[in-house]
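Structure incoming, see below.
Shown here: the complex without one of its protein chains, the others still in place.
When the chains are written out, they are named A and B in that same order, and each has its own residue count from 1.
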Amino acid sequence: MTSSSRRAIGIDLGTTNSLVAWVTDGHSVLGTDDAGSSLVPSVVFYADDGRVLVGSVAEQCGTQQPERAIYSAKRFLGLEHSEAKAQPLLGQRLAEPSNEEESRTVRFDVGDRKVTPTEVSAEILRQLVERARQPSALELGLVVITVPAYFDDTQRQATRDAARLAGLEQVRLLNEPTAAALAYGLGQRTNGLYAVYDLGGGTFDISVLCLEDGVFQVKSTGGDTALGGDDIDKAIGGLLLQALGFSAELLGPAAVRTVLQQARALKHQLTHKTTAAIQLMHVNGTETNFELNRHQLKQLAYPLLERTGKTVRRALRDANVQACDLNGVILVGGTTRMPCVADFVRDLLGQKPLAGIDPDCVVAQGAAHQADLLQNRSDSVLLLDVLPLSLGIETMGGGFERLIGRNTPVPTAAHTVFTTAADDQTGYEIHVLQGEREMACNCRSLAKFVLRGIPPLPAGKARLQVSFCVDESGLLTVQAKELTSAIVQVVEVRPTRGLSRTEVDRMIVETLENRETDAETRRLTEFRVHSRALIDVVNQALAVDSDLLTDAEALEIRTGVQRLKKGLQSAERSLLLELLLEDLHSLTEPFNERRVNRAIMQVVTGQDLRGQQQ
Amino acid sequence: MPDAFDVLHIEPQFVVDRSELERHHRALLAELHPSRQATAPAPAPTDALFAKQGAINAAYQQLSDPLTRAELLLTRQGLSLSSAQSPELVARIFEQRQALEQAVSIRDASAVSNCVGASRARQAQLHSALATHFPQGAAVTLRQTAEIGLILQELRYLNKLIQRGEQALDDLE
Partner (left out) sequence: MKYSEKILDHNSAPRNVGTLDVNDPQVGTGLVGSPACGDVMRLQIRVDDEGRIEAARFKTFGCGSAIAASSLVTEWVTGKSLEAAASVKNEAIAEELNLPPVKLHCSVLAEQAIEQAIADYRRKQAARKADQEPR
C-alpha cells in the first residue's frame, strides 16, 4: 500500500477541546461530527455499565453524574499524586495511592474504577482517530500529536503512552506553537521573526520562531504547564462562591464542577458583551442576580497575564531578539479570544496579533500539515525545534549539573564525564532532571538509576561518562558508561514520575481484553508488547555477556534487534511481527544457552566469570 | 577528523559571520530532513540520521560561542592550553562571586543585575581581546597560548557568574 493511500493525521490533544485534521489536495480538513462540529470537548465519561463516552455526549452525561466524568486530564499528565493535590481544584476526585508505586501517577476515582490521565487521554485519542477514519475508510498513516512546547520529558512520554494505549504506534510529537506557526506560515510565506503566544485551558507556551526560505526554526521557547483559562474560571468561581456564601472546601467535586461551568459560561459571554449575568439560587430559596463586567474580568485575569508576560520577556532574551524585531505575533488557544488577553499581548509585544485562522483550530491544522509533510515527503517546509528545558543530573551536594541547555536545537546529544566522591566507591546513583535551577530539588525529576560494579579506585580517579540523547520529539534517552573498566554495566531506569513501561504494556493488554477488537488487532498489539520486552532483554544480555559471542554473532543479533525495532514501527500485519519475533528468538537461543552455562558455573565456583571476585 | 568548522563549511577563524553560520546550519539540516531524502526510510529517524543531525547541531553550538570557537581554533593548530592559573584572576573572581551572593541574599535585584551587566561587558572586552590573538590567516604563537589560556579561563568563570546571576534574577522577579 503506497504512503499516499494512507491518511496522515494531526491531532490537537487540548486541555479543554481536542481536534483532528488531515490534508487533502494541499489544504487541511478538520474532522467533524454529524452536526458539523470540529471541537471534541476533552471530557470522558465512565458509565456504570462499562461504556466509555467521549466529547459532548460525555459532557451531557457529566451534568447528571458528575463524579463519573473527567475534565482537563491533560493538566494531570505526567504528574505525581502529590503534585495533583496542589493543582487548582477542578472538580476532580483523586484516588489516594495505596503504595509508593501508585503515588508516582495521578489516579482519578470514577466510582467503580480508577483511571490515570494517560488512559483518559487515550480514550479521547481513540475518538479522534475514529473521526479521521470515517470519511473514506483509508488506512491510518503517520499521526502527529501536539504537546505544549514546555512539556517536560515525563509529560511527553505520557502523551506517547496514551497514543500507544489508543493503538497508535507511528506517532510523532510536535510543539503546539510550532504547529500554529506552520499553519500560518504556509499560507503567508513571508520570511521573518514570529512570536506564538499560546494560552489554552491549562497550559501557556511562548515560542519565538524564524521563518526563512521554507525553514521554520524555533529560536527559543518558554512556558508554564500549569497556567491557563482554567485558572481564570477558578477565579470567577471564587467570586460566585463568595456571592453564594459558600466556601470551596465544603463543596464536593460535583458542586465545584458546576460552579466552574457557570464561571466559564460567564467568561465566554464577556467575549461578546461588556457585562454578563446569571441567576444564583441560594439555599434559602431566594434568587439573586450575579453580574460580571469586562473590567472586573480583566482584574481577575491580570495576575495570570503578568506571569505570562515574565515568561515572554525571558523567551525574547533567550532568542536574542526584542519585541520590535518581530514581524508578526500569532495568538493560539481559546483563551486568547478574551479581549483583555488580546489587548495584553498587543501592549506587551507592541503590535496587533495576526488574525485569519481560528485560534481553536490552528494547532490541529498545523499538525495535519506536518503529518502530511513527513509521510508524503513534500519538499516545501522544514521544522527545526528546540529543547524547552535544560537537562542534567544531580551531583554530590545536591546541585543540578546541566548537560544540555534549554533552547538547544534538537535532535542533540551531550556527553559529560564525572568521577567518584569516595575511595572504593562501588556505585553511582544517577538522578536525571529537567529545569533551570541551581539545586536538583528545585528541578523536575525524570528518572533515577544506579550504576553498579565500579572497579575500586581512589576517589576522583574513576571516570563515568553520562550521555544524553534528545530526539526530534524532545524525548530523552540516557546512557551511563564506566570508562576505566572494560565492562559496560547494565542500567535500570526507573521513572520517578508517571507510568512505567511495564504498567503501560499491562494496560494495553487489559484494554484488549475489555474491548471488542478484532482478532488481528489483538494479535498485532500482543506481538508489539512481546517485541518491546524481547528487545529490552536482548539488549541487557548483550550489555553484560557480549564476551560470550564472537563479533560476527554479536553483529547478527544486533541486526536482528534492529529489524524487530523497525518492524515495531511500521508493521501493520501481525504475521510480519510474529515472524520477526521468532527470528530473533532463534537467533538468540545459542547465546542464551551460553549465558545459562555461565550462570551455573558462577554458582559452582563462586566467581563471577566476567573477572570480578565475588 | 572533521571538526565543527568542517561540518558547517565555515572558514576557520575567530571572527565569524553570525548570519552565515545560521544559514549553513539551516541548509545542512534541511538537506538531511526525512522529507527531503529520496531514500528516506519510515518517518522515524534512523540512528545514523540522528547522529548526523546531532553532529550538525553540536557544531553549531560550538561555533556560536566565542569561547568554544577559540578552543577549537587552537586545537586545529595543534596547540593545547596550559592549566596554569593566575592567583590574581582567582582572587578577583572570588570577590565578584562574593558580591553577587551578597546582593542575592539581601534580594537586591538591581545590584544583581549590575553584577551580571558588568560581567557581560567584561566578556565583550575579552572577546575583542581574543580576536586580536587570532589574526586572519596567521598562526597563533606559543607565547600567545598563555595569554589566550587566561582569557578563556576568565570567560568560563564569568559564564558561571552570569548563569548564577540570571537564575537569581528569575527568582527575584
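In this text, contacts are C-beta pairs under 8 Å (C-beta built on N, C-alpha and C of every residue); 3 or more make two chains touch, one makes a residue touch a chain.
Quick caveat, the model's predicted, so the values are computed rather than measured.
Only one of B:I93, B:L126, B:V140 or B:A168 touches the absent chain when the whole complex is considered: B:I93.
Of A:N191, A:T426 or A:T502, it is A:T426 that touches the chain left out of the display. Contact with the chain not shown here comes from a single listed residue; of A:G111, A:P303, A:G399 or A:P590, that residue is A:G399. The chain not shown here touches chain A at positions 393-399, 401, 417-431, 438-439, 450, 452, 458-460, 464, 466. Taking the complete complex into account, residues 85, 87, 89-91, 93-94, 97-98, 101, 152-154, 156-161, 163-164 of chain B touch the chain not shown.
We take it that only the chains that are shown with their structure count from here on.
Chain B makes touch with chain A in their complex at residues 25-26, 29-30, 33-37, 40-45, 50-51, 53-54, 57-58, 60-61, 164, 167, 170, 173.
Residue ranges on chain A touching chain B, taken from their complex, read 142, 170, 172, 212-215, 217, 310, 314, 373-375, 377-379, 382, 384, 408-413, 436-438, 469, 471-472, 566, 569-570.
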